[in-house]
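The complex appears here without one of its protein chains, the remainder shown in place.
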Amino acid sequence: MSDRASAPVAVSEAPRIARRRSSDPMQPRTLVLLAFLLPALAFLVLFRLTPIVIAIGGSLFTQNLAGETSFGGLTNFAQLFGDERFWNSLKVTLTFNIIINPLQIAIAFCYALLVMAPGKGVTFFRAAFFLPMTLSTGLTAVLWNIMLDSNLGPVNAILEGIGIGRQPFFLSEHQALGTMIAIATWKGCGYWMIFLLAGLYRIPGELYEAARIDGASRWHQLVHITLPQMRRPLAFVFVADTAINFLFFAPVYIITKGGPNGATDLLMFRAYENAFTFINWGRSLALSTIILVIIGVIAAIELRLFRDKEGAEA
Amino acid sequence: MTTRRTVLKGMTAAGSLLAAPQLLRAQAKTELNVIWVGWPEGHITPMAEMFMKNHPTISLKLERIPFNELFPALEVRLQARTPLPDIFFADGPLTASYSIRKHLAELDGILGNDLGRYTKAALAQGTYKGKLMTLPYISSGMVLFLNRKHFADAGVALPEPDVAKRWTWEQTLEAAKKLTDPAKNQWGLVFEMADRPYQALTLPQSKGAQVLSEDGLTATGYVDSQPFIDAMQFYADLFNKHKVTPTGVFDTNLALEMFATGRASMYLATTPSLASISARKDLDWTVAPQPYFEGGKAVTPTGSWHIGMNPRTKQRAAAETFIKAFAQPEYVEAQARLRPNPPVLKSVWDSMGAELDTPGWRIVRSEMENTAVPRPATPGWLEYEDILRGAFREIQGGANVEQRLKKAARDIDREFAKYRG
Partner (left out) sequence: MSVDRRSTVLALGTARYITMSLIALVLLLPLIWLVVSSLRPPADIFAHGSRLGWSMLIPDRLTLENYTSLLGTGFPRAVGNSLFVALTTMVVGVVVNAAAGFAFAVFDFRFKNVIFAFVLAAAMMPFEAIVIPLYILVQSLGLIDSYAALILPDLANGFVIFMFRQFFAGLPRELYEAARVDGASWGHIWLKIALPISWPVVLTGGIMLFMHQFEAFFWPLVATPSPEHTVVQVAIARNISLEGTEWGRLFSSTTLAGLVALVPFLLFQKFYIRNFVTSGLK
């Protein structure tokens, strides 16, 4: 990096992005800053942001069948807002996320606390907690669709065997969304566990030593030492988990197709369905744009909540 | 998207410079990019080898895409409107959709006038606005599979493998009641495609319903017509009232397992099941033709895989050679020998002789000539199918049939608006 910083381009010619002059030792010269940022930013601009701008632009166009487009302004959005199915999807999506995000993170935190300390067989439990993550989302859906099948599935055989009785799961309007949440949680918690573990290992042991000498209880230590120290990792996990769960849709596509009676009609599934089944790209891109905006707003709120008392960013 | 197009045109120009060396290399031997539906390798590779042996100057670059993802993956390539792929496999009912969106080159001029060789239904599926747009390749049909042991145990006489002695749905229901045994988790009747219009539409059609308007652009008055509602009420009762059919068996492969593991006595399924069920040595089974409604007419489903040519292909001559080759009886026959699907050429039924002279295939052959009705021709097949699938699932789950079909008709017509405009 330091080599690149002395590249044969005069510093004065480079755009001055750095706010302060290089006289402040804690601020890098522009070229140094670019060396750190540019590789990642260049890839993101080329392979993500350009397509995103094209997609958001596309949401303002309507396309006829021969693929010719005409500017429609907010037509696609207006049509969505006037559609009861959209409002149902929005409700389903928000319900799904309000439940699954805190649930996954709470469980992942428990996983991390449980397997953090070394001990006999702990490696086995760490691997066990992570293992569901090694199945792709699509295969998770295929596996659970079989496990929960009313006729051939082992889960219903067990439930019947122990006297609870067979359950419809994905076939019931009242159980389908909950079942989706359950299988996504089954798969996902082990993933979030690794970030929380990485965070827990960073907490200096002396903090706990001091607390123990003061006679603080374990609960006290958790609330007053662990949680505040985990502020930054938790902020990341909340934002990333929110985004990933808003983008979740493969099991809906594979198992329920949004049903029964709209119970699992997630917005992301509708975006996919409109693109590849209804061949209505304008509407699909409008839905995608709405999803992006919702995630962005929630992420901003989450980041704000995780700021520390002095107001520094999370 | 206008903006996208402009930006992308520039990028394509830049890209073609980078791709120049590849073009030079390709001149020695023409390479055709072919997207094939994801059948097992053994059903595809021999066909490709056969073609390359007969046409040494053309090499095929094959891509097998799993069925569930074929449409989305193709859609990305086609919507990009580039010369690739040169050739792609299309599900028959999508011919109109691809045609209207200019993803298909006309094939009439390539094949000449001997289209009468094809079975009627297959030819109809490949035709849009009077022109052949996709080449029929391999077809499908359905038969009723029966578990002999269940019938014997329940003391029910088996229906005969004879189209002249076809059971009615009413008879089938009575038999299913006797065959169903909840204590053994044994069901009277299971459908391979319980939620797919491919199979379910034949019920209203047997009651005389027209399932879509003549121009293929209106569902209201058809999908919610009285015969359609009556037929679907009968269908719903199988699941909810008589409980002879399990709800929620939407995965075709799990449906097959229900029959193969002795949990279903009757199984209405497509011809590939003839092979998969034959492979289960412990199973004692036979076949019968698909039932029809008393007082109605016999209607059986059919649908075919077709081959389409990208109108933007840069290798038109080679692509035409491919189309011509796969219209030859040798190719159709070779494929039918590899895959248990009915051939689309009449002559191949004869040339294959003994192979297709089994009770099951005799039924299918007769159905292809007499009772097979392809899915309705409409540019909006995907929307129609998707919305009806949702309705059929909920009808099985106990939804009010009339209300649910009326809603489906409204939803379909709303999506169809774009084709009318």
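We just call them A and B in the order they show up, numbering each chain from 1.
The working rule: contacts are C-beta pairs under 8 Å (C-beta built on N, C-alpha and C of every residue); 3 or more make two chains touch, one makes a residue touch a chain.
Because the structure is predicted, anything quoted here is derived from the model rather than measured.
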Exercise for the section: Looking beyond the chains shown, say which of A:41, A:74, A:106 or A:227 touches the absent one. Expected result: A:41
Completion exercise
Where chain A meets the chain that is not shown, the residues are 1-5, 17-20, 25-28, 32-33, 35-37, 39-44, 46-52, 54-55, 58, 111, 113-119, 121, 123-139, 142-144, 146-147, 149, 151-154, 156-158, 160-162, 186, 190-191, 194-195, 197-203, 205-209, 211-212, 221, 225-226, 232-233, 235-236, 239-240, 243, 246-247, 268, 271-272, 275-276, 284-285, 287-289, 291-292, 295-296, 299, 313-314
Problem - Contact set of chain B toward the excluded chain (per top definition) - result: 4, 8, 11-16, 18-19, 22, 33, 35, 38-41, 61-69, 72-73, 76-77, 79-80, 82, 84-85, 185, 252-254, 256-257, 260-261, 263, 270, 272-273, 275-276, 279-280, 282
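In this section, only the chains that are shown with their structure count from here on.
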Handout entry: Intercentroid distance (Cα basis), chain B paired with chain A, Å
Key = 37
Problem - chain B residues touching chain A - in the complex, by the definition given at the top - result: 1-5, 7, 68, 71-72, 75, 79, 81, 97, 100-102, 185, 187, 246-249, 251, 254, 257-258, 261, 263, 379, 382-383, 386, 389-390, 393-394, 397, 399, 415, 418-419, 421
Exercise for the section: Spell out the residues on chain A that touch chain B in their complex, using ranges where they run on. Expected result: 54, 57-58, 61, 63-67, 69, 71, 145-146, 149-152, 168, 170-171, 173, 254, 257-261, 273, 275-281
